[in-house]
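Every protein chain but one is kept in place in this view of the complex.
So, chain A:
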Amino acid sequence: MSSHTASSSNVGNGSGDSGVPKRNSKRPKYSKFTQQELPACKPILTPRWVVSTFMLIAIVFIPIGIACLIGSRDVVEVVERYETECIPVLNRTDKVQFIQSDADKTCTISMTIPKRMKQPIYVYYQLDNFYQNHRRYVKSRSDEQLKSASKENDTSACKPEDIANGRGAIVPCGLIAWSLFNDTYSFSRQNQSLTVNKKGIAWKSDKQKRFGKNVFPKNFQGGGLVGGATLNESIPLNEQEDLMVWMRTAALPTFRKLYGKIEVDLEEKEVINVTLMNYYNTYSFNGKKKLVLSTTSWIGGRNDFLGIAYLTVGMISFALSMGFTIVYFVKPRRLGDPTFLSWNRGPGSH
């Protein structure tokens, strides 16, 4: 046996002569990467880090929260729900029938301004229970067709509102466009009408790139069913801002869309009269309609939640920071204290 080891060492030597270079090449080259010794920072959560992290969160969040709240409180918002009011009392038993009839749908409501509103005042309509995010609905549009006249017949996605019977493609096609909101509002205060600027409510990108300037409405609302507003066939799509706003589908079944801007200040206690044409049928699905006047601040519209959420998280962090401080004082654990190692603790404590 020993001679085996002896001779095996001979073998080793014998082959070693030829194998030396080969052997060296087999030796792994040292590099910090392959030896997993790359320099690294190994942060650990020391009490100081814990307390100061939570404190930092608190310090950052609470001011932001306050700022958001202030920003939100600056916003003045007036909301007027009108879908029932604007149906004559007699017709309220069958609203759907009324809205689909040819009866006069003019309706006047008045809004009281609670607080001075600085211009620009944004006018929104808000629909409830309207699933603009439904898959059937969302998919039913043709971006190509909206963009360029040459893609007019690109309507495959637009079913069921793609082609008008015998008259070719509908422009703009699809359910979204077809169901374009068509209530209109005109405002007046003290019998003096307020102009509503309907320009500049759509995204610039929509106007410039997504809706073509030589695409004109065609066969729109020409079918048996009329879903909503009609479009002026002489105005190219990139100037139909209502359509552009409408076609940005909302994420939730309750949504507001920009209707226009009132570019004068409204004073506190002022009463605004709105003459509205209540055309849009939300009655079949019990959808609410609201008219909203709102100013904005840097965080947009009225949104207390963001500020409250910031304050809450900030407060929680502050509490945690305090809590951990107390804990570290009351029951300190020296960092790196070996008595906490599992083998120094009683059995089963781990």
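In this text, a residue touches a chain if its C-beta (ideal position, glycine included) is under 8 Å from a C-beta of that chain, and two chains touch if they have at least 3 such contacts; residues count from 1.
Note that in this section contacts and distances are computed from a predicted model.
Its UniProt record calls the unshown chain "Phospholipid-transporting ATPase", which is the correct pick from "Transmembrane channel-like protein", "AP-1 complex subunit gamma", "Phospholipid-transporting ATPase" or "F264 bisphosphatase". Considering the full assembly, A:Lys209 is the residue among A:Arg73, A:Arg167, A:Lys209 or A:Lys269 that touches the omitted chain. Set against the missing chain, the residues A:Arg81, A:Lys115, A:Lys213 or A:Lys257 yield one that touches it, A:Lys257. Of the candidate positions A:Ile66, A:Met277 or A:Ala309, contact with the unshown chain belongs to A:Ala309. Interface note for the absent chain: among A:Asn91, A:Gln126, A:Asn153 or A:Ser188, the touching residue is A:Gln126. Summarising the interface, chain A meets the missing chain with residues 1-12, 14, 19, 22-23, 26-30, 34-36, 38-47, 50, 53-54, 57, 61, 64, 68, 77, 120, 122, 124, 126, 130-138, 143-144, 147, 159-161, 175, 178-179, 201, 203-205, 209-210, 225, 227-228, 248-258, 261, 281, 284-286, 294, 296-303, 305-306, 309-310, 313, 316-317, 320, 324, 327-328, 331, 333, 335-338, 340-344, 350.
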